[in-house]
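Excluded from the complex is one protein chain; the other protein chains are retained at their positions.
Chain lettering (A and B) follows the sequence in which the chains are written, and residue indices restart at 1 in each chain.
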Amino acid sequence: MTGRYLLRRLLDAVLTLFGVALVIFLVLRVIPGDEITARFGIEGGALTDAQIESLRSYYGLDQPLPVQFFSWLGSVLSGNFGVSVTSGNAVSELILSALPVTIELAILASIIGTALGVVLGVFSAARPNSVADTAAQGFGLLGLGIPNFVLAAAVVAVLSAQFGYFPSAAGYAPFFEAPLVNLQQQLYPALVLGIGLAAATMRTTRSAYLEEASRDYVRSAKGKGLAPRRVRWRHIMHNASIPIVTISGIQFGYLLGGTVIVEQIFALPGLGRLVLTGIEQREYAVVQSVIVVIAAMFVLVNLAVDLLYARIDPRVNLS
Amino acid sequence: MRVRRRSTVSGMLALALLGTACAPPTQDSDESADGGTVVIARSGDIDNLDPHLATAFQTIEALELVYDTLFELDPDLTVQPGLAESWEYSEDGLTLTMQLREDVIFHDGDTFDSADVKASIERILDEATGAVVRTNLLSIADVQTPDEQTVALDLSEADGTLPSAFTSVNTAIVSEAALEAGSVDTEPNGTGPFVFDDWRQGETLVLGANQDYWGDGPFVEGVEIRVVPEESSILAGMRAGQFQLGILGDPAVVDQVDDELTVERTAELGYFPLFLNSERAPLDNKQVRQAIACGIDRQQVIDAAAFGEGEPTGPLATPYDTGVFDGLPCDQTDPDLARQLLTDAGVGDGFSIETIVIQGENEAAINVAQSLQAQLAEIGVDLQLVPLETNVYVDRWLAADFDSALSANGSSVDPQITYAKYFTSTGNFQNVAKFTTPELDQLFADGKASTDQDERIEIYGEIARTLLDASPWVWLYSGFKYQVLQPELTDFVPTPTGSLKSLRQVHLGS
Partner (left out) sequence: MSQPIETIEGPAVAAAPLRRGQWLGRLWHNRNGRVGLLIMGLLALLALASALGLTPYSPIAQHPEDQLVGPSSTYWLGTDQFGRDIASRVCAGLLASLRVAVISVAIATILGAAGGIIAGYFGGWTDRIIGRLTDVLFAFPAILLALAIVAALGRGWFNTAIAIAVVYLPIFVRVARGPVLSVRSMDYIRAGKVLGYSPPRLIARHVLPNVAAPIIVQVALALSWAILTESGLSFLGLGTQPPEPSLGLMVSDARTLFDRAWWLLVFPSLAIVLAVTGLNLLGDGLRDVLDPTRSQSRGRRRRRR
């Protein structure tokens, strides 16, 4: 059954991604201006019609839209994402250099968010309505209420105004070239993102814990005289882990496309920034490809979460 | 990494910060200290490697280090020899003959000669290239190369602007071989002081020293230009000693520069004008345009939009600026006169005009617009601001689809190049400026034909007076550009064009 289920989900995914590709292609064509106006700005007025014509054919803008779409799609399927107009670099190279930045940021933020969220959640649920619980719930509310750009702006403002310090002042250091510098550069943005995640995870953990704690088996386990710590982690958290795993997985998926502002503020050359500058410069091939890549990762992560879900909870039937 | 603590901050943040501050210094700063590479930080990246197609300021700044031009500008903006050692106009002004420098070789080892000059100019003149400065070279009818060190330009009309036109890196001399190989846009190969080494888009551009450079220097091993999008991060990196030279544009950031760093301020060549559409009522009335000009306090615009960092400007830049404000209806702000002019024009009750404002990487424009809006409201003129994303703005600006418009405008040293395209009936931007008269046509024609500097200063002064009086635009101010230097970087000379070319003569350390 699992095999057929997988096949169907993968087919669904392909259809969805086709839709994503089509939608982003069309949205980009509606944006006023093209590579030529983006590139020349006001100076474009100095170009003659003949100059503009030759530029249009150079960029392939003279082709009808369906031809542009399918020729792009065709080359994507053969692994060629096209070429950046401004730099002449292959889009696949741009993505390959930006992808690890965003994935690392997403992983670090997820680790911080999940660790902090689970600990705080258990901590507060184990003592319902205590001062600690109220404080933890307050953190949860605040964490969800502070937009990460506000937090990031505040962190940068304080760091640079008070300490004259900014982690990304030097060029970005890839993890495998300079791990220590890299972690310094990723730490603050990951913290900023992680706090928002922690708040959500904390709330989920707390309610899942409370739900499990009220069940009969917990009472009987306690009745048998098992140590509270053992009951807490072995029994309650084992069963409460399903919603927590789910939320962490889904958050990770969304994080891949949700880091744009934080990347911008902390000057991390990740996928989000690639899209943002791509839209500004009308880099059609770049934006289309990055969006499709992010969507593909998102779809895959969701599929993985569902499979994992089935592993943890035998009641879930994949078919 | 050096951390300066200015005040006590407790808690997790300080701990986390100290944790990272104790980390060993980065690989990069080691290199720059030992190897003598000048590390430069700025907020934008180059967008192109082809000097003839470069329009972004960052690209021009960088390619100037790799390519040479026939002429150069000194810090006072007077034209100096470049690859052309000497030059001479013929008696009738229809031939410009240049003697080229000897013993110049391209980075790939090819020898530079007149064939490269001919090939470069012809490429720029070819419409299919899409070169933006083509219009400045249109008087060139033919390029003759009598021998390897001589180039003679046959002109269709006398043109005194060519030497200054040839100072732009958009007229860089590329090698004939590279043109034939079609590698100009991928493998930069110039004769300049620095050699293209590596470019990682959005991150860094690495240039090595050209050991065979024809001039003195360079005295450093190379230049690395890092892209640091946030200007406050550039400052932070300067404080931490990670960069030798930081290029800033935001006065609020410059304000925080510490004493041990040097800040070089230079008024930019570019300027902010308020473009008025002289074909739309009530702006078709000269008195109304004058009233708007008189109602604006330029210093107040500078104070609010640029924290006081800028200079009020008229149409002309040095060395042509001779203070032509004198004797005009209002060389100072005069709201009473402004209201009087509006009443005389029959719109004393005020009116409303739409102002499109460019909204791009440069935030100053929208701030200027907001300041103007508040000031003009005092004389009954209601500016309705319509901020537009760069591409959209450019489309409407080129089509003159506005009552008034606000964006920074680029400028050239030579007023002919700056303004003839707007204010002559044959200029390719005359549709934007919508202001031409036979007198202006004649003045611009005279200015172009003249090769006598004093005579030209006289002519452009007359043009400036005409423009200020008719006020098709309101000239506001030129901002400052800032170059922040570490003390160990010596002999750097800033110029109003923002050129980094003096990096060829800088020393590091000691």
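In the analysis below, a residue touches a chain if its C-beta (ideal position, glycine included) is under 8 Å from a C-beta of that chain, and two chains touch if they have at least 3 such contacts.
A quick note: this is a predicted structure, and the numbers were derived from the prediction, not measured.
Engineer: Which residue among B:Asn285, B:Gln370 or B:Asn409 touches the omitted chain?
Structural biologist: Considering the complete complex, B:Gln370 is the one touching the chain left out.
Engineer: One chain is left out of this view; which of A:Leu28, A:Val118 or A:Leu191 touches it in the full complex?
Structural biologist: A:Leu28
Engineer: From the list A:Ile95, A:Ala132, A:Leu210 or A:Leu226, pick the residue that touches the absent chain.
Structural biologist: Of the listed residues, the one touching the omitted chain is A:Leu210.
Engineer: From the listed residues A:Ala126, A:Ala173, A:Ala213 or A:Val262, report the one that touches the chain absent from this view.
Structural biologist: Touches the omitted chain: A:Val262.
Engineer: Under the stated touch rule, tell me which residues of chain A contact the chain that is not displayed.
Structural biologist: Touching the chain left out of view, chain A contributes residues 12, 15-17, 19-20, 23-24, 27-28, 30-32, 141-142, 144-150, 153-154, 156-158, 161, 193, 196-197, 200, 203-204, 206-208, 210-211, 243, 246-247, 250-251, 253-262, 264, 272, 275-276, 279, 287, 291, 294-295, 298-299.
Engineer: List the residues of chain B that touch the chain left out of this view.
Structural biologist: 231-232, 250, 252-253, 255-256, 300, 303-304, 307, 359, 363, 366-367, 369-371, 373-374, 385, 387-389, 392
Just so it is clear, only the chains that are shown with their structure count from here on.
Engineer: Distance from the CA centroid of chain A to that of chain B, rounded to the nearest Å?
Structural biologist: Whole-Å distance between the two chain centres: 39.
Engineer: For chain B, which residues are in contact with chain A within the complex?
Structural biologist: Against chain A, the touching part of chain B is residues 1, 3-7, 9, 13, 16-17, 20-21, 23-24, 26-29, 41, 47-49, 55, 127-130, 132, 134-135, 185-186, 199-204, 226-230, 232-237, 239-240, 242-243, 256, 258, 360, 389-392, 394-395, 397-398, 407, 409-410, 421, 428-429, 432.
Engineer: Can you tell me which positions in chain A touch chain B when the two form their complex?
Structural biologist: Against chain B, chain A makes touches at 31-33, 37-48, 50-51, 54-55, 84, 86-89, 94, 97, 155-156, 158-173, 177-178, 180-181, 184, 187-188, 191, 264-265, 267, 269, 273, 277, 280-282.
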